[in-house]
Structure formats: C-alpha cells, structure tokens
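Can you read through this structure? Questions will come right after.
Right, chain A next:
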Amino acid sequence: MKYAYFLGCITPNRYPGIEASTRKVFDAFGIECVEVPGASCCPAPGVFGSFDLKTWLAIGGRNIAIAEEQNCDIMLTCNGCYGTLQEANHLLQENPHLVEMINEILAEEGHQYKGEIQVKHCVEILHNEVGLDTIKEHITKPLDGIKVAVHYGCHFLKPSEVRGQGSSERPRMVDELVNVTGAESVDYKDKIVCCGAGGGVRTRELEKSLLFTLDKVNNANAVGADCLLDICAFCHLQMDVGQTELTGKFGKELDNIPVLFYTQLLGLAMGFTPDELGINMHQIPMSDKILKI
Partner candidate 1 sequence: MKIGVYVCHCGINIAANVDVKAVAEYAKTLPNVVVAKDYVFMCSDPGQDLIKEDVEELGLDRVVVASCSPRMHEPTFRKAVQTKGMNAFLFEQANIREHCSWVHEDRESGTEKAKALVSAAVAKAALLKPLEVMEADVEPSALVVGGGIAGIHAAIDSANAGYKTYLLERDPSLGGHVAEMCKIFPNMDRAACLLIPKMTEVATHPKDTWTLRNARHVENVQKSARSKPMMEKQQ
Partner candidate 2 sequence: MDKKTGVYICHCGLGGSTETEEILKKLPKGSIVKDSQYLCDITEQELLIKDINEKDLEQVVVACFASDVHRSIFKKVGDEVGFLPNLIKIEESDDVVEKIIAALDDLKPIKPEETEVDVNPSVLVIGAGIVGEQASLDIGDAGYKVYLVERRPNIGGHMAQLDKTFPTLDCASCIGTPKMVATGQHPNIELLTCSEVIEVSGHAGEFKVKVLRHPRYVDENECTGCGICVDNCPAVVASEFNLGVGPRKAIYIPFAQAIPLAAIRDPEHCLSCRMCEYVCDKKAIRFDQEEEIIEFEVGSILVTTGFELFNCDLRPELGYDKYDRVINALELERLCAPTGPTAGEILIHGKPPKNIVFVQCVGSRDKNVGNEYCSRVCCMYATKQCNLVREKVPDAKFTICYTDIRAFGKGHEEFYNRMQDEGVIYLRGIVSEVYRGENGMMKVRVENTLMVEPVELEADLVVLSAGLVAPADTPQLANMLNLDVGDDKFLAEAHVNIRPMETRVKGIYMAGCAQGPKDISDSVAQTSGAAAKATIPISFGKVKIGPEDEVKVVKETTATAAPIEKEVTG
Partner candidate 3 sequence: MPYPFAVPRTYTINPELCLRFQEGEGDCSKCKDACPEGAVDFEQTEEEQELKIGAIVVATGYDEFDASLKPELRYDLYDNVITGVEFEKKLLEAEKTGKIEINGKEPKDVIFIQCVGSRDKNVGNEYCSRVCCMYTAKQATMVKDLIPDSNVTVCYIDVRAYGRGYEQFYENAQKKGVRYWRGNPAEVYKDDGKLVVRAENTLLGDPKEISADLVVLATGMTSKSDARELGNLLKVPQSGDRFFLEAHPKLGPVNTASDGVYIAGTCQGPKDIADTLAQASGAVMKALIPLCQGKVFIEPITSVVDEEICSGCHMCEKICVYDAPTFDEEKGVMTINSIVCKGCGSCGATCPSGAISMNHFRDQQLFAQINMLSS
C-alpha cells in the first residue's frame, strides 16, 4: 500500500508531531507515504471557499494533480484539507466543464487534473483498510483506564452526501479506533459540534471562535475525560492553542485538558515514546496519567 501524504499547512508548519506520528504508525503497518512535492495550502474550504470558489477549486485541483503524478491516492491528516480536496475531487469528477476550466489554469505550470485518484483521511485508511483487527495486533501498551473525548470535527463527516462516511449525527469510526487501543471513548455533550475555527471565524473573530472551544473543554471535563482527541490538525490547533489563548488573552477560567491527534494516541498504544510522537510539543502539557503509559 502506498499513499501520497498531503501535508497542508498546520500539520507540517505547526504540529510536526502529527506528521511524525502518522508516518511512524503507517510505517508500522507497512504503508508507504510518498511526498506531494510542491503542494500548497489545500486551500481551506471555509475560508478560501468563502473568498472565491474558483480560486479555491483551482488550487485544490492543482494539489490533486500533483498527487496524481505520484500515481497513488491521497492521504491526509487534516479535516480542512480533506474537506477541500475531497470536495474538489468530487466536483471535478462530476463536472467535465469544471475540469476543463481548471486544466486551462493549471496548463501554464504544466499540471493536469485527470480525476483518477481518491482522497482519503488517515483514520479512514486505518479503519477501513488496515482494519481494527490488525491494529489490535499491533497494540503493545493498551491504554486501559484512559477516558477519551473524541472530537470528529465537521468536514470529515459533512456534507455526508459527498463525504460518504455514514451518519453525521452518530459517527462510530473514530470511537471504534479509540476503543481498540484499550482507551475508552466517552460520550459528552455536543460531541459532534464544531471546534469553532472553521469558516474563517478563527482568523476574523478569534474570541468568538474560542467560545466553541471553551464549551468543548468544559463538556469534556464534565464527563471526566483525560484528553480531547481529534483527527484534524486545525481542530487540534484550535483546541490546543485555543486553551492558552482563552486563559491568557481573554482571561477565561477553565481546567486545561490535553489534546491528542489520533495517530499520537495510537502511537502511544503501539509503544512509541511521547517524544517520538511529538506529544510534548503541545501548548497544553500532557497529564502524567497519559505520559506514564
């Protein structure tokens, strides 16, 4: 198995731990991750999609075209990238006139969108292709006793008619992936609700966007979760940096809760050290409970 690892912005430029842990975990399962040379910002679906849909689609098409040149499907670790590339791919595959339009723009740089590959989220690959059974076999340090508040994020699931990940109201995929590590995915209020960062709200209205995060943190704490778990670099940033911003910039009171990306959690269970997984590079320090595993 081989995938073109589309990095996007936040994974490589803010949370290299996500990149490192993903590469390590995939490597352990024998999945090769190749580069997408010269890839850019995906660009973000809610922000660039809101500025100019045509530019958004063109840059998205460009990124897919570069991956196509590597002859394999795209894998990524950010719901924003997934949102853009999966939707752009969907729109382009459905509408030949859009392909024509995009290819005319890309021609100058020498790229061409063909529509031959798929865009997959890393958890989708872990769940559907690696499989829970195989993952279980690789668990060396079961995370027994760890309560995890799963945050799916929005663009991984929705719009469900395009994403095809099943119910957007009752998703199960990540919970199953968490439970297989020995940790326990706990239910909490507004589990499927947004982190607040998307749609350009974080950029434009930081304080308002952090109110979402505040709710998230409080709701996760209310059920005694040991950490928030995400599958999106942008949600990760919002919830991790967001907590320090909330207490620092905006003077809100809250109990900090550590934030983990799924491959980081899985990496711990597979026996990688916290340092290897970049867990100690987060703004909110890991609790001892997690680090002791």
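Miscellaneous remarks
Rule of thumb we're sticking to: contacts are C-beta pairs under 8 Å (C-beta built on N, C-alpha and C of every residue); 3 or more make two chains touch, one makes a residue touch a chain; residues count from 1.
Keep in mind how these were chosen: all candidates are chains of the complex that A comes from, given by their letters.
Treat the numbers as computed from the prediction; the structure is a model and nothing was measured.
Touch between chain A and the candidates 1, 2 or 3 in this complex is found for 3 only. Chain A meets candidate 3 in the complex at residues 167, 169-170, 189-190.
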